[in-house]
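Worksheet: the structure to be examined is printed underneath.
Of the protein chains in this complex, all but one are displayed in their positions.
After this line comes chain A, so read on.
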């Protein structure tokens, strides 16, 4: 198992995602002899996990069952321990496409935060790219590094514990793309520009507030960035359900030919339309509440020097 390579069989030391049903999951680290408690009973790693195929069903002690899944950045995003507010898959997907990330890309990111986006970037740029991520919070930087090791992607990433607004990314002229998720991105634009390749590259800044976007766009313009574009993407999840819509009763149709025919067919004059008082249909409904705003995504191109 690795976050950048699929494998078939669960091994000691792997991170697996336990699927408990209905959007309920938990990540666990597989260790022989270890046990994990779930609401369906205990999972014994040695017998239930090690040597099993990813995607198989595991029966727990109380007779309930769970699925064990291969980790992916998307599963990790919904299961990771939060140290900060994180980016979710919808935004991540757009960031990845609009930054033109692919195998071999060299990317700068700040802050590392909980590493939600980092894992996704690493998946995309492997096996030949590199991520330079900067986190000014020492403990978070340390924790991120540890996670990258556990997830077998540490060879693709350098974590630097410094202030990106003051000290930059620690590299010059080698990045294809820069991503900023910090409170004052406009203060990091100079550093972003100097981190990027001479032939140019792409930049993205994520900000929840429009005032931040405003200042960032001004800074980008001042530094000669082009194709500046701000957008917002929201995900709508549709709940697939069967609904039944009752039919209204208008009473018997007076003097109409088919009403009399129906009455004679059914042979019940008091209750016409029996058994046909509602229509059942499959539909998809929006959830009662949804995330209405995560942040504005501002993209720009650094032109060739």
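Assume contacts are C-beta pairs under 8 Å (C-beta built on N, C-alpha and C of every residue); 3 or more make two chains touch, one makes a residue touch a chain; residues count from 1.
Everything that follows uses one rule, which is that contacts and distances are computed from a predicted model.
A.B. asks: So which of "tRNA (adenine(58)-N(1))-methyltransferase non-catalytic subunit TRM6", "Light-independent protochlorophyllide reductase subunit N", "3-methyl-2-oxobutanoate dehydrogenase (2-methylpropanoyl-transferring)" or "Electron transfer flavoprotein subunit alpha" is the UniProt name of the chain that got left out?
C.D. replies: The record for the missing subunit names the protein "tRNA (adenine(58)-N(1))-methyltransferase non-catalytic subunit TRM6".
A.B. asks: Which residue among A:15, A:92 or A:171 touches the omitted chain?
C.D. replies: Considering the complete complex, A:92 is the one touching the chain left out.
A.B. asks: Which is it among A:13, A:104, A:183 or A:208 that touches the chain not included here?
C.D. replies: For the chain that is not drawn, the touching residue is A:104.
A.B. asks: If the hidden chain were put back, which of A:42, A:138 or A:229 would touch it?
C.D. replies: Final answer for the missing-chain contact: A:229.
A.B. asks: Hey, which of A:28, A:126, A:182 or A:203 is the one touching the hidden chain?
C.D. replies: A:126
A.B. asks: Across the whole complex, list the residues on chain A that are touched by the chain not included here.
C.D. replies: With respect to the unshown chain, the touching residues of chain A are 4-6, 8, 19-23, 39-40, 53-57, 62-65, 67-70, 72-74, 89-90, 92-94, 96-98, 100, 102-104, 120, 123-124, 126-128, 173, 197-200, 210, 213-214, 217-218, 228-238, 240, 282-284, 296, 298, 303-304.
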